[in-house]
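All protein chains but one are shown at their positions in the complex.
By letter and in written order, the chains are A and B; residue numbering begins at 1 in each of them.
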Amino acid sequence: MSALDVILSGTMLAQTARMTIPYGCAALGGVLSERSGVVNIALEGTLLASALAAVAASHASGSALVGIAAGVTCGAAVGLVHALLVVRGRVDAIVSGIALNLVAAGGTRFLLRALYGSSSNSPRIQGLRFGEGWGLLARTLLDPFLLTTLAVVGASAWMLARTRFGLRLRACGEDPSAAQAVGVHVVGMRTAAVALGGAVTGLGGTALAYDLHQFQAGMSGGRGFIALAAVIVSGWRPWPAAAACLAFAALDALQIVLQNQTKLPSQVLAMLPFVATLVALVLVSKRRGGPPAGLGKHPA
Amino acid sequence: MKLTSSRSLPAAVAGLAVGWLAFCVLVWLYGASPRAMAGLVLEGTWGTSYGAGQVLFKATPLLFTGIAVDLALRAGLFNIGAEGQLAVGSLAAGVIGAHLPSGTPALVALPLALAGAMAAGALWALVPALLKGRFGAHEVISTIMMNRIADSAVGLALGAGGLALTGTVRTADVVPGARVARLDTWLPSLKGSAASFALLFGIAGTFLVTESYRRTRFGREIGLIGQNARAMAAEKVPVRARLEQALVVSGAIAGAASLGTVLGYKGYFEEGLGAGAGFGGLAVAILGRGSAVGLVFAALLFGTLQQGGLAVNAFVPKELMDVLTGVVVCAVALADEAIGRHSAMARRTAAETVVS
Partner (left out) sequence: MVVPDTGRVEAFGSRLAPHTPREAIRRGVGMVLQHFALVPVFTALENIVLGAEPVSALGVIDLASARRKAEAVAKELGVDLPLDATVESLGVGDRQRLEIARALFRDAKLLILDEPTAVLTKGEVLALYATLRRLADAGTGVVVVTHKMDEVRAHADFVTVMRRGEVLFTREMDRSAGADVDAQVDEVTAAIMGAGAAKPGTRDDKPEAATEKGREVVLSLSRVSVGRALSDVSLEVHAGEIVGVAGVEGNGQRELVAVLAREVHPDSGEVTGASAAIIREDRQVEGLVLDATLRDNAVLGELGTFTNKVGLLDLGALEAEAATRIARSGAGADLDRTARSLSGGNQQKVVVARALARVGAKRARALVAAQPTRGVDIGASHDIHARLREAAAGGAGVLILSADLDELRALCNRVLVLARGRIVADLPPTTSDEELGRRMLGVADPNARPEAAS
């Protein structure tokens, strides 16, 4: 098979779809947090922590659903900690994010040893049993995680645009002082938004682990940061962010799928998503869609 | 400028106290005895001269990256890219050091290798610097991307680029002139440890850089920009150029960390050498905060944690120390904020009594 055939194959499509889920969930988590005015670079750590939580819970309980619940809850917990540090403690959001990432990276390895005695892999889990015997296309497009992610993206977009919670959330992000002046409880809203975003990211981490059927140390692989870039280039909007994630996921998949196809060293392919991110950052610099005006600001 | 900031010390102490608490809790949860583990840590680090030497060895690159991140922080920038800058700097040091004529005297070889390392680090930081200056791209994302790209780029250079010895992931040995001697040639008690004179370079560099915050135009201006960029812009200081320069200089210093790993320890570059020092540098900078003494202390502290992790690894995973690092960073930042706000209130009340 030529390289082109491989690129256009079903495998590529399936891989892309699967990879979009963690990117997309992390990006959505970033959107929710930043639209409320809180910078969140702990998406990477959240993915990692929730992946382990999902694996550990599903391994211990034998139930995939319990694992999903654990992953989502863990994500929300990380978000909550970040929110408390930044919104209430007024710690610099980036310092908090870096620290949380450090704790997640070290903590997951620590727990890996504690629970399973390995420093790199957890035991295999079954993940979500679904679509036995179906064709590749059906299994890809009807993957529950994919469908859930799409539903959550849609729900978030709808929530931001149409509900009271969404209006107030956006107000906190655009002008926290004005929001405060008209009676919106900015601290509470921001905490809720970041925790909610963490929960969504947790879903992505769970999907990541279930996809590989185990937890591997460092398995988030920088996707949390790329997701952040997706948030920025999409103008902090759910559907465009998801689309950007699709593009990044395609690059990710390309790298895997092309590995044996070209003479390009594997490292060049591995670099692609990250270089693409830099390029994307440059391309959007002159665009209109800037960050929420109140990002990083505390109410007066 | 005073060498110590009176605000940071209580915050550092508070942070360490929280760190100690976290250590006890985590060890206890794991099922081991905190006291026993603490004892092992002390024994494995400062308890023996080999251990002490290893602590010094591990602290050395942390000192460089700590200074690098601290410099960027002074200007209000977050250089998360020390990891990548260190990697490419180390590669450069290894390659240059290996390609010099074998008889090159140390006076020539060492500065050349070092200069190459710093140039590589600077170049690696130039990309995020320009992206920020010209396109407003936030340096947090771009520096992290550069880290990941560095991983691949270094591997590429070693493999397809032919810089590695065939069949390995390491470069050739550097010429003797480019080596930095081990400390145990000087202090025999440290025999066997990997600590080298690079540590002294690092300490000297720390004091040099913190002095430059006072003595050079560049150092003074970036500090003032970090505190109030608007006022500086109003005074027609070239703020954007200074920010770009700060990031580049920060990268150069991070690249210099290769003194301790490549030139001082292995004598060649190996893929993965020095990994973790970039993020450790962040912790050092946040804890040490602009004071040379503070930075050295913080580097020694985190070096101790790293070495201590190895000592307890049989009983409690060494990754515990990474968790502690994160916890301490959070705690110090939180304490800093709380104390800062408290004293700001106190200052304001005091000032109000001055104005009649």
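Simple rule for what comes next: contacts are C-beta pairs under 8 Å (C-beta built on N, C-alpha and C of every residue); 3 or more make two chains touch, one makes a residue touch a chain.
On a predicted model such as this, the values are computed, not experimentally measured, just so you know.
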item: Absent-chain contact - pick from A:Ala171, A:Ala193, A:Ala241 or A:Ala280; value: A:Ala171
item: Per the touch definition above, residue among B:Val237, B:Ala275, B:Leu310 or B:Ala338 touching the missing chain; value: B:Val237
item: Touching residue (missing chain; options B:Arg35, B:Arg217 or B:His342); value: B:Arg217
item: From A:Thr11, A:Thr73, A:Thr148 or A:Gln180, residue that would touch the chain that is not displayed; value: A:Gln180
item: Touching residues on subunit B - with respect to the absent chain; value: 1-2, 214-218, 220-221, 223-224, 227-228, 230-232, 234-237, 347, 350-351, 354-356
item: On subunit A, residues whose C-beta touches the chain left out of the figure; value: 162-165, 167-168, 170-171, 174-175, 177-184, 293
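Please note the rule applied: only the chains that are shown with their structure count from here on.
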item: Residues of subunit B that touch subunit A when the two form their complex; value: 26, 30, 78, 80, 127, 131, 134-138, 140-142, 144-146, 148-149, 151-153, 155-156, 159-160, 279, 282-283, 286, 317, 319-327, 329-330, 333-334, 337-338, 341
item: Subunit A residues within the subunit B interface of the complex; value: 41, 85, 89-92, 94-96, 98-107, 109-110, 113-114, 119, 222, 225-226, 228-229, 232, 265, 267-268, 270-271, 274-275, 277-278, 281-282, 285-286
